[in-house]
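Of the protein chains in this complex, one is absent; all others appear in place.
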Amino acid sequence: MSFVDTMLSALSSFEMNYTVLLLIAVTIPGLIIFLIMTVNAIVMVYMERKISAFMQDRLGPMEVGLFGFKGGKRFWGGIGQTIADAIKLLAKEDIIPKNADRFMMMLAPFIIFIASFLTFVGVPLSENFLISNFNIGILYILAMSSVGVIGIILAGWSSNNKWSLYGAMRAAAQIISYEIPIALTLLLPVIISGGLDVHTIVDWQLQNRWLILHSPFTFIAFFIFFISGIAETNRTPFDIPEAESELVAGWMTEYSGFRWSLFFLSEYTNMLIISLVASFVFLGGWGSPLTIINLIPGDYMYLDGPVWGLFWLLFKAIVLIFIMMWFRWTFPRLRVDQLMYLCWKVFIPFAIFNMLAVGIWEVLF
Amino acid sequence: MSKENLTDKSGINTEDMILNMGPQHPSTHGVLRLKIHTDGEVVSKIEPIIGYLHRCFEKHSENLPYEQVVPFTDRCDYLSSMHMSHGYSIAVEKLLDIELPERVEYIRVIVSELQRIASHAFFIGVFGLDVGAITPFTWVFRDRERIVDLFETLTGARLLYNYVWPGGVSHDLPDKFVSRTLEFLDYFEPQLIEIDELLTTNKIFIERTADIGVLDKDVAINYGVTGPSLRASGIEFDLRKNEPYSVYDKLDFDVPVGKGEMGTVGDCWDRYIVRFLEIKESIKILRQCFKLIPKGDVHAALPKKVRPRKGSVYSRFESSRGELGYYIISDGKNVPTRVKMRSPAFSNLSALAQVSEGWMISDVITILGSLDIVLGEIDR
Partner (left out) sequence: MPEKTLIDSIKSIDDSIAYDDETKIFSIGEVDKWFEIATEIKNLNFDYLMCITSIDLENDQLALAYNLHSTETKKSIEFNLVFPKDAQIPSIESLWKTADWHEREAYDMMGIKFVNHPDMKRILLPHDWEGHPLRKNYVVADYYHGMYIPKDKTEWE
């Protein structure tokens, strides 16, 4: 069912050494993930610049065109802008400060990149479009997304810059704290649907109703999950680690060129992962909006199917990403201790209470 | 969040970290260097180091005739340049003992109040930026562009005007200035409601600014803090009401005072809301001026040679940052002997060290932003 499995079965008809077979069956999905991540970054950066520009009563990128298509007066204006930026970043000089720890500084972006890459392996894009079908899906996603903290701390420490150190310490505290509400709220679908596997959760939703409407407790859990997810990806209002007006660029200050684009890539991938996970855990995955409350169970002939599934899942994820961007340009920034207060004294008690309440609900209904 | 909770009482021997918020930094409003001694995130001592923008204004003015000093005053506080030259002109006129036509006084008030709106609007945008809200910054600049366009039709320059001269103003109001300004005021008042919704009652903004950096009344007066920062601490001290100059005694306006609505009196939120309300008061003053302004010749009282009598004068003016004072000593020549500019931001900044002890680094930036300093007039 998963991509790697299909590849393996397709390639096993050739007579080859098993290790070479395995290598090919693994690299091709890897390249596909990398392609998805880059396309996602390109599209989302363009989206962010245009959305932020329209919210601020200006136009955003307008000049750079793609193959001669320059775009209209307002929308699709500078559609080739991100590609031009990506090329520029790749061609930039790679500066490493003299007193910085060279090996660590070169290693840090790759660790962060690997963390988001590995998480993406377990996140589905559609019913059949899953890179690897783990039967501990949710747990794998949680575990792999925690690896990124190491990269951030390494980046801040090795830059030999007090401001980067501040940013890294704040980021570490923030990310580690906010993983707890995420884990606690992600346990609710597991309790309700009875399995850690991605397919189990979505199938339960397609047969019953979207988890967000299952009980008032899951409704609250969705918001706790979403806001903690924004905190995980260091977006405003939780963007203290990269607070532009306080710490220059926080833990990314000393990075330039390709390494910086790796940070950027993994930040946008994290945003996509959080939105995708929220979509398939709480919002019904690849089911159409007709499955919100499943009045007529069964197949919906016109809005179901592999391609439609991909469309619905991406649609929900993009709506959530739009909301994330909307938050960034509306709210001021929270201070570090207010952030911590929010996590430990508001979210975690609510999440624990939610778990108990959902358990009781399951027993009663 | 009180200050006492933030100190470390564990008894471990720790060393203070000295953090340098250097001359180049996105949020120090100019070239200001802050040497911050911190214990983790908590600040124990701040030492502001200024002088990076010193341009020897006072020494230059000793070699220039009185009317040629006006462009130099503009460049000191580049965000309220009309106020700088207005204050200087009032000081020189006290030594010249001339009587100005009413039209000149009204034009000066109109221009000063427009400049006050521009400066306070700029403050709102930049303060939001310091706290993390990026959108009000762009909205404010869009509106400030219209004020700057008005000034361009009046004086020809966008930022540094050289408009208010000792004895009068340099040009009369052009043809459609009054109608354009009234159009702008009608357009601007609803925009303030939008910014209000985004910032003033926003829960995160209130958490970041209320109860932070409380400036006591007595501490404020002792440090010489004036202007909106002093009014936010609860003292009604506005030179336009206490010692009215120009035609302010004929105009009807209120002086907003900080009341501690969201926290303690004298916190950053109060300093923000006082400036926000002052914009509304300035709009009121502008509408009254346009009704009362008489006709006349603006160049009637311009002296051919500016030669004040011998003596010294200290003249005070309410600029958008506080009390702007000019101490001018004249020997009867056409060149001043000594011009001392008492800039409001100079004394406001000296209060930073006292106010921000015990807060966190993010709070230092908020407090610095709320004091509304411009390095140009601190360093002169």
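In order of appearance the chains are A and B, and numbering begins at 1 in each one.
Everything that follows uses one rule, which is that a contact is a pair of C-beta atoms (placed from the backbone, for glycine too) under 8 Å apart; a residue touches a chain by one contact, two chains touch by 3 or more.
Only a predicted model underlies this, so the values are computations on that prediction, with no experimental measurement involved.
Looking at the complex as a whole, the chain kept out of the display touches B. Interface note: of B:106, B:122, B:184 or B:223, the residue touching the hidden chain in the full complex is B:223. What chain B contributes to its contact with the hidden chain is residues 50-51, 54, 56, 58-59, 218-219, 221-224, 235, 237, 242-243, 311-312, 314, 316, 323, 325, 327, 329, 338, 340, 342, 346-347, 350-351, 354, 379-380.
Definition applied: only the chains that are shown with their structure count from here on.
Chain centres here are Cα means. That of chain A falls 45 Å from that of chain B. Chain contact summary for the complex, chain B toward chain A: residues 1, 17, 19-20, 25-27, 41, 128-135, 138-139, 142, 198-199, 202, 204-205, 207-208, 360-363, 365. Those residues of chain A whose C-beta lies close enough to touch chain B in the complex are 52, 55-58, 162, 166, 236-237, 239-240, 243-246, 248, 329-338.
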